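Yeah, one chain of the complex is gone here, protein chain that is, but the others are all in their spots.
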Amino acid sequence: MTVYAKGVVFEGVDFDNPNHWRLEEYVKRGGYAALKKILNEKITQDEIIAEMKTSALRGRGGAGFPTGLKWSFMPRNFPGQKYLVCNTDEGEPGTFKDLDIIVSNPHALIEGMIIGGYAMGITVGYNYIHGEVFEAYERFEEALEEARAAGFLGDNILGTDFCFQLHAHHGYGAYICGEETALLESLEGKKGQPRFKPPFPASYGLYGKPTTINNTETFASVPYIIREGGQKFLELGKPNNGGTKLFSVSGHVNRPGNYEIPLGTPFSELLEMCGGMRGGKKLKAVIPGGSSAPVLPADIMMQCTMDYDSIAKAGSMLGSGAVIVMDETVCMVSALERLSYFYHEESCGQCTPCREGTGWLYRIVHRIAHGEGRPEDLDLLASIGDNIAGRTICALGDAAVFPVRGMLKHFRSEFEYMIEHKTRQFAALS
Amino acid sequence: MLSQESLALIDRELAKYPADQRRSAIMGALRIAQTEKRYLTNELIEFVASYVRIPPVAAYEVATFYNMYDRKPVGKYKLTVCTNLPCALSGGYTTADYLKQKLGIGFGETTADGRFTLAEGECMGACGYAPVMLVNNHSMCNHMTPDAIDKKLAELE
Partner (left out) sequence: MLEIEIDGKKLTVPSGSTVMDAANSIGVHIPHFCYHKKLSIAANCRMCLVQVEKAPKPLPACATPVTDGMKVFTHSDQAVTAQKGVMEFLLINHPLDCPICDQGGECQLQDLAVGYGQSGSRYQEEKRVVANKDLGPLISTDMTRCIHCSRCVRFTEEIAGYQELGMANRGEFTEVLPFIGKTVNSEISGNVIDLCPVGALTSKPFRYSARTWELSRRKSVSPHDGLGSNLVVQVKNHKVMRVLPLENEAINECWLADRDRFSYEALNSEERITKPMIKQGGVWQEADWQTALEFVANGLKGVIAEHGRESVAAVATPHSTVEELFLLRKLMSGLGVNAVETRLRAADFALKTAGATWLGQSIAELAASDAVVVIGSTLRKEQPLLAQRLRQSVKKGLKLAAINPHGDDLLTAKAAELVVRPDQLVEGVLQVLKAVAEAKGIALPANVDFGSIDIPAEARAVAAVLDGKEKTAILLGNIAQQHPRYGEIYAAATAIAEATGAKLGVLGEAANTVGAQLVGAETGGDVFAKPRQAYFMLNAEAEFDVQNGAQALAAVKQAKLVVALSSFSSCALEHADVILPVSPFSETSGTFVNMEGRAQSFNGVVRPLGETRPAWKVLRVLGNLLGFAGFDYASSEEIRDEALAGDIAPRLSNALAAPVAVKAQSASGLVRLGEVSIYQADIYSRRAPSLQKTADAANATLLKANAATLAKLGLAAGELARVEQAGGTAELQVALDAGLLDDVIRVSANHPLTRALAAHVGAIAVAKA
């Protein structure tokens, strides 16, 4: 396992114990205590949601929406079925935290979802798991069996009349299913094509029914908040940025891995925790929030603290907390080419600007990267980007444009150099 | 067209969803069919569609949208290497090139003996373990340096 620091989500997990993920171990480290507390003390739905609001927990899936507020949107007295959905379709390049959660602490997620179901009066939930991590999907199914057998999950939980069914559903190779409405379509057995919002899932979600969707890490933080109190969680981080957060650090560091640290920790500290730059090379740039976030050059990054507000101020996004670290040897043209290929490849294809525009962006960057760039290409890239961003059904359109904008903003000279000299300043990715 | 075991697995998937939402099980059902038959022929897609009770073209849409479904014959072992940026920074392309050279095939190709198919993958959500490689869609191999590849291929021979 590559979890190096431990906060809320991995609290007490002994990674050396091969059974660390099992229910027995989870209970030993205080697992399911929050659920028991709710059921024994008959804590009300409103109290739970208030606690969530106090915690200032912001959704860990990328958009950072306050979770307590989202839960309060769920219609209370809806006559039909409502659904709770967990988003473990982690596919944003650079992000691998949810994988470690369902592999190493699946019961935290299960307990968090059960509590969510209780708080919003929902009796059925699904966890949508990225197809590529199929072994993790199988482990999660096993964890569900454990929870059912122990009476934490299913009908009449712990002898009360509260019932909650939870099932696992897997993706099969489509990044777009991480977008919550694409995920719902996929869960319905269709292509993962995002829906136009409004209506939002809280009124028209899975099977057209009110639905709440949260990220794996978001749910996995819930037991702690209920057990220890929202205030304590909040104080782990900083105001408006409550709690600790998992950062998936990849790229040119000595120890890539997941780091659960308080929001607001300086980036420089995180870099240190990762053992510094691999091979002692110099830091060139960081993509601080998953591949969709605009790249930030080293000097700006070194001034940032790792929280939503600081990174936003620097002109990027904390996103899913994926920190892609690049050293001085990286060719930015090459890096952008690979990312643009990804968005072109992963566009669901339904809306015109993204379907047609992502391919156009990629082809131009590809040409530049192959020494066939034209002087007008950089303005064209910017203009195409302007015609995509904000004009699409879902944020994948934006996600395809942000890396282009970031690169052109901070590393334009590398692109100009290549267009002019037909050869790159730095070696291509290999 | 499918074994009793596979059909039982599909039934288990169907049981996860409301009775009037059988369609939800199509992804699982196609995965189970593919696992048994290695890849999805049109006949197999049509069979699975009728088992799940959805129009065949609806199943076809799913089978062509998600890129872990194989609709062309693949080797006994399909090796998918992630080359997305985070992996590439930690040797994703080196791994891919090593495999290409070692197996004598490019991405999207199958060795003449039908043992290996090589595929380029997108982020598998395991970038911290880069370079990563998937064997037959379901088995993740971490830190696939050339040495690790040699070892793995030996296991698969």
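Remarks
In this document, chain identifiers A and B correspond to the written order of the chains, with residue numbering beginning at 1 in each.
By definition in this document, contacts are C-beta pairs under 8 Å (C-beta built on N, C-alpha and C of every residue); 3 or more make two chains touch, one makes a residue touch a chain.
Keep in mind it's a predicted model, so treat the numbers as computed, not measured.
Within the full complex, the residue among A:47, A:142, A:228 or A:356 touching the omitted chain is A:356. In the complete complex, the hidden chain is touched by one of A:278, A:370 or A:391, namely A:391. The omitted chain makes contact with just one of the residues A:85, A:136, A:246 or A:348: A:348.
Residues of chain B that touch the chain left out of view are 42, 46, 55-58, 60-61, 64-65. The chain not shown here touches chain A at positions 174, 191, 196, 198, 344-353, 355-360, 363-364, 367, 380, 386-387, 390-393.
The criterion applied here is as follows: only the chains that are shown with their structure count from here on.
In terms of their C-alpha centroids, the spacing between chain A and chain B amounts to 23 Å.
Put simply, chain B touches chain A in their complex at residues 16-18, 21-28, 30-31, 52, 54, 58, 61-62, 65-69, 83-90, 93-94, 97, 121-130, 134, 137-140.
Across the complex, chain A meets chain B through its residues 2, 81, 90-96, 98-99, 126, 130-135, 167-175, 186-192, 207, 248-252, 256-258, 287, 291, 322, 324-326, 330, 335, 338-339, 342, 345-346, 348, 429-430.
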